[in-house]
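Presented below is the structure to which this report refers.
Shown here is a partial selection of chains from the complex, left in place.
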Amino acid sequence: QAQDKLYIPLISKGFQHQFWQAVKAGADKAAAELNVNVTFEGPDNETMVDKQIDMLAAALAKHPAALGFAALDSQAAIPLLKQAQDAKIPVIAFDSGVDSDIPLATASTDNLAAAALAADKMAGLIGNKGKVALVVHDQTSRTGIDRRDGFVNRIKEAYPDIEIVSIQYGAGDQLQSTEITKSILQANPDLKGIFGANEGSAIGVVNGVRESGRSDVVIIGYDSGAAQKQAIRDGIMAGAITQNPIGIGYETVKAAVAAVKGETVPKNIDTGFYYYDKSNMDTPEISAVLYD
Amino acid sequence: MSAIKLGWDAGLKSSGAYQKLLAFASLVALIIVFSLASPNFLQTSNIIAILQATSVNGVLAIGATLVIITGGIDLSVGTLMTFCAVIAGVVLTYWGLPLPFGIVAAIAAGAVCGLISGTLVAKMRIPPFIATLGMMLILKGLSLVISGTKPIYFNGTPNFPMISTSSLISAIVPGLPIPNGVLILFLVAGAVSYVLGRTVLGRYCFALGSNEEAVRLSGVNTDGWKMAIYALTGAICGIAGLLIASRLNSAQPALGQGYELDAIAAVVIGGTSLSGGRGTILGTIIGALIMSVLLNGLRILSVAQEWQTVLTGSIIIVAVYADMMRRRRN
Amino acid sequence: MSDLVRMTGIDKHFPGVHALRNARFELQPGEVHALMGENGAGKSTLMKVLAGIYQPDAGKIEVAGEEVTVAGPRAAQALGIGIIHQELSLMKDLTVAQNIMIGREPRKSFGRLDEGELNRRAAAALASIHMNVDPRTPVSELTIARQQMIEIAKALSNRSRILIMDEPTAALTDSEIAELFAIIRVLKSEGVGIVYISHKMDELKRIADRVTVMRDGEFVGTVGAAETPVSTIISMMVGRALTDEAVRVPDLAHAPTALEVRNLSRGRVIKNVSFTLRRGEILGFAGLMGAGRTEVARAIFGADPRDGGEIIVDGQPRNIRSPREAVQAGIGYLSEDRKNFGLALGMDVRANIGMATLKRYSDGFGRIDEKGLAAAARKYVASLTIRTPSDRQEVRLLSGGNQQKVVVAKWLLRDCDVLIFDEPTRGIDVGAKAEIYRLLASLAEQGKALIVISSELPEILRVSHRIAVMCEGRLTGILPGGAATSQEDIMHLATQRDTISKEHAA
């Protein structure tokens, strides 16, 4: 093993989805620039809290220089993180935080605020009244809860004439989300808009609306990816929220390396979020944070 | 019924094909309940949506039925479906070959992978559960490797989505916009029913599930037939892969795991015995329909997600129980 | 003297079958009452009604003068009714002792098993039938004859006052049968009433006190065993008289050799077995239980691997490694264990008959010629008088003897040049047995070469042109068929342990 390079494992919440692949790409970019070794790993879905703990344990067994961690549960990993702290391994949290002061820094997006922005955009596009629905990827994971609540609470606070008629969960699976969308449209023929809370959900919503032969439904998505970008270009989707996953990955590794070197790192690294649509998606600022 | 029966029943007519249709009454009951509960349920558009939602799981379940009738199990149907979709993506999008190549490649990839599972089971005597569990994981990983962990879009093949979503039927019978995916489901069901009921391969499916040793001692090449059956199941998964890829206009490499449970559930709800030797395709289709009707109905009624799950579980149990009672009374 | 059991007016329907029509049966304490009838006459069904396994549609059951309803096996046990089932019903993965004691395990506190006591009691049960087997042996490692003995031990250890034996000797050889009869006599003297079902006519005289004959689910009559000639009982059973013929041994000096086996060996169960078989010949294989006859047949058929030896079919050496290759070489094998190795029980009669011959009844696309297959199946259903509502009845719903006929039909349809029949008449009634003997003779006349393995010496003598005798895996001799050979000659060779085998010229 070439142990001369710093080794920094990133334990994420997922692996196969495009969002996590983009985080990985950012991490790899930073690793190349800073000449460190990075590995990236995450469980199959965001319910597998204990599988993630096992991954963390295996990562610690490798005596890493530092550790990046996107906690599925804000408390469950604390004993292991303590172990890391005792072994003087700096921990950088990414994507969402941990209920503890062990992580030296947290590189994340404010999902609540981002979803609230989606709600504002939706309200604007449907004229501040009518029925809307949500297709969310997960009922219990942090991102699922925050994006749902961010959207719903904003609508409730600010748009009394908008009614949320249905919130359903499709596990981020495009096919399931498609079927869900079609059922929602079937049950609510006068539906004005649908918010898809992650990439898989958003693509499912697009598919479902298309298969139902409807063109009058406003769709707001979340994250990016080739299909979502195409849907926006085609005008099927009005717009979407994007985080900066590449930035998250990049900043996490960068902060980890800094921490290993004993430099101080900022406690909170807000990597930001953006609303993009046909009009701005090709601007340099936005296209930099979109991914395929 | 009898018209359907002729075409669909998987061959064991005399031994009471009706009896095997465990779940038909339950399906009808479900449809009636949902129709009364919501005016939006029994509309052409929704019925078509239900059928379309059945197509992928239905085709997978048909494939799983074959292997289950032999007394085996195939846990790899879901990830094999994805693998075949990815192969189609590679052939059509990465290599830019015309559509027919993609179709053939997906089905051939399915058959080859099925043949490998079959070889593991028949020649190397690995229990089907282990062999196909292994294949499930291998194919899941390979789909990610081959696709580079990202979806492959079929934008270079504009006809591709038509495989599943446009409607040949509406061209013939205007006003009946049944999408091709549904048509394919029923064609596959008809073909496999025929194979099961009328061909040597089908006969050996039942025979292997009934008493493999007796079949071997009858001088039959049981290993060869078993491999052929797994290969056929694989090819059918290839068709499912084309259907799902065409509907999503992309091969999604991360999708697929978990689909095997839905498929097997449809098979078992449809009255096929997991211990082999008995089963019908019609039953499987009904099983798959029960599952889609249930989900669709509960979603239309906007039942909260957690209660949807509870109700689905309960209704599956009640449906099978009710039909077993009815069957016992006859 | 009051009857121990009195069943009257028993009716039982199955889908498509009226199995019992107004059947009746009586049993007294201390008697052995034989229940006779053709395959499918309803003997097993009637006894299952008595044992609480089936509920009758109509009729009355009295036990010791009191009317009872036998709700299930437990209730039957409580009434002192024990049954040895026709089809083996053992738990293959459990040991002998665990099988014998199932449901009656000696326990310590908290449901803990007293395994030592369990093995001791099982050993006692085995000793009582003079069976020498370690109670801790898994049942799956026993031959079916020994499994049958385990069932007997299990039923006997139950201390029943009514004991039903449904063809207990079908899988046994003479020495075990003698053993069983000795046990039955003891039970009899203790006042146990025994229902004895068998297709072996000779056993009637040896053990039965009275005989009740059934036909088509109906009661035909009850007669005394000692005073009634067997021919009368047979004509009560089949409704006509049967004539028995002796074997005619043809002159096969110039017939070509169909099968030659040289130095066949396999572990300790087959030791250097060599013999030849000519076209048109029926070679009987005699021997005691466990002599290795089945093993020889399976080794020739490629069902088990062999350690050494040559198999030459029609002058061609053949390397047979699987049943498929054997069938391709023209060899067929009808197993002694129809349930495990002969039948797909969940499939219908037609499918089972066609199992080995589908290639002939299908086209290039693998489509099955159902019409042709159905015609063939019906032909055998008729010619072997298989009692079934149709050729699409599931085989598991047939009576035991009729299941056996289905296996025979499967191999007849396959039309092999060399056919090995392992206990072909197990559980088959006298009428059908005579049919099968005629059939074997006519197959030989057509030039087929046949091996018939049987544990019934009269049967061996009735059908064989030559008789091979085995003992402990060795071929101890080959005797000529026909009147020249007696049962004693065979027994002499069958018990010739570990001496050099000698070849008798045939």
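Residue numbering begins at 1 within each chain, and the chains themselves are lettered A, B and C in the order written.
Here, a contact is a pair of C-beta atoms (placed from the backbone, for glycine too) under 8 Å apart; a residue touches a chain by one contact, two chains touch by 3 or more.
This structure is a prediction, so every number in the text was calculated from the model and none was measured.
Enquirer: Hey, what stoichiometry does the whole file give for these chains?
Expert: Stoichiometry for the full complex in this file: A x1, B x2, C x1.
FYI, only the chains that are shown with their structure count from here on.
Enquirer: Should the pattern of chain-chain touching be classed as line, ring, star, complete or other?
Expert: Here the contact pattern is a line, an open path with two ends.
Enquirer: Between chain A and chain C, what distance separates the C-alpha centroids? Give it in angstrom.
Expert: Chain centres of chain A and chain C, defined by C-alpha means, are spaced 71 Å apart.
Enquirer: Centre to centre, by mean C-alpha position, how many angstrom separate chain A and chain B?
Expert: So the centroids are 33 Å from each other.
Enquirer: Cα centroid separation between chain B and chain C, in whole Å?
Expert: Whole-Å distance between the two chain centres: 43.
Enquirer: Would you give the residues of chain C that are in contact with at least 2 other chains, written as numbers and ranges?
Expert: Residues of chain C never touch two or more of the other chains.
Enquirer: Of all residues in chain A, which are in touch with two or more distinct other chains?
Expert: In chain A, no residue touches at least two other chains, as defined above.
Enquirer: In the complex of these two chains, what residues of chain A are touching chain B?
Expert: Against chain B, the touching part of chain A is residues 15-18, 21, 44, 139, 165-169, 173-175, 178-180, 182-184, 186-187, 189, 203, 207, 211-212, 225-227, 230, 292.
Enquirer: Going by the contact rule at the top, pick out the chain C residues touching chain B in the complex.
Expert: 301, 303, 322-324, 326-328, 332-333, 335, 340-348, 351, 354-356, 358-359, 362, 365-368, 370, 390, 392-394, 410, 414
Enquirer: Going by the contact rule set out above, which residues of chain B touch chain A in the complex?
Expert: 38, 40-41, 43, 45-46, 49, 52-53, 56, 144, 149-151, 153, 155, 165, 244, 247-250, 252-255, 257, 292, 295-296, 299-302, 305-306
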